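A single protein chain has been removed from this complex, and every other one stays in its place.
Coming up: subunit A.
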Amino acid sequence: MDLERQFEQTVAADHRVEPRDWMPDGYRATLIRQIAQHAHSEIIGMQPEGNWISRAPSLRRKAVLLAKVQDEAGHGLYLYAAAETLGADRAELTEKLIEGRQKYSSIFNYPTLTYADVGVIGWLVDGAAICNQVPLCRTSYGPYARAMIRVCKEESFHQRQGYELLMTMMSGTRQQREMVQDSVNRWWWPSLMMFGPSDAESSNTEQSMVWRIKRHTNDELRQRFVDMSVPQAEKLGVTLPDPALVWNPDRGHHDFGEIDWTEFWQVVKGEGPCNAERIAHRRKAHEDGAWVREAATAYARKKEQAA
């Protein structure tokens, strides 16, 4: 049997493809692009929340936030490791990120203006990420699926700590409640944009569905997220900033307003509020850490020679 047919049968039977199996070049390239983009998102995603570690209101909140940001670093590393099993070079991936040749999720190009943003990111941004990521636990490429299982387990803590933080603020002063509502107003639409362009505009979806890299379309996942978030918002006592948001009994889903696609494409193309800042920060961290990497290598070499 020829290799391509064997590959297609493996995928169609819902079996996993493993690193040393033959795979079409396009499958490999698509996976490297998607996993790298995902890994970069985790690493860049440390910045907006890291912004609040030194100003967390209590030691408990600070410990939680530190643990969460450390998890994001861990998620990035699981994913970089998965990309490497496809032949990608780790150092090269970092270079591509800081040279702007590979993307990361646009959501992290929005600023975190108040502490309520830490809660809303946990609730909505991590909530949207979970919607995207749970189906990826069954993606056709084994190492990616296994990394996603670890990630999803940990994301559940992220979402719950965010929601709990918001519940605490909502039971506080009027100003605290307003702060939460303001934060929801700013993050709701960017969260919906996390699912990517609409199905009609998504160039990669069809092939990725055949290869079982993706299991659901962008619009399906976005709808699922809206339906999940509405009762959570009600319980919290906040209003989602969309006058068109209404339950549609015929569809059994919520209808919602049109995303501002002009803004979406602007941020994707690098003109979001924080694009330049995020990359500059990542580049600085990488370059400032160069001496540590070199020193550790030199030390390892010296020990090896002494042995």
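Side notes on the structure shown:
One rule holds for everything that comes next: a contact is a pair of C-beta atoms (placed from the backbone, for glycine too) under 8 Å apart; a residue touches a chain by one contact, two chains touch by 3 or more; residues count from 1.
In the analysis below, contacts and distances are computed from a predicted model.
A chain of this complex does not appear here, and its UniProt-recorded name among "Phosphonate C-P lyase system protein PhnL", "Amino acid ABC transporter membrane protein 2 (PAAT family)", "Heme exporter protein B" or "Ring-1,2-phenylacetyl-CoA epoxidase subunit PaaB" is "Ring-1,2-phenylacetyl-CoA epoxidase subunit PaaB".
For the chain left out of this panel, the touching residue among A:R28, A:K62 or A:R90 is A:R90.
Residue A:G74 is the one among A:G50, A:G74, A:P111 or A:P135 that touches the chain missing from this view.
On the side of subunit A, the interface with the absent chain consists of residues 18, 20-22, 67, 70-71, 74, 77-78, 81, 84-85, 90-92, 95, 146-147, 150, 154, 286-287, 290, 293-294, 296-297, 299-300, 303-304, using the contact rule stated above.
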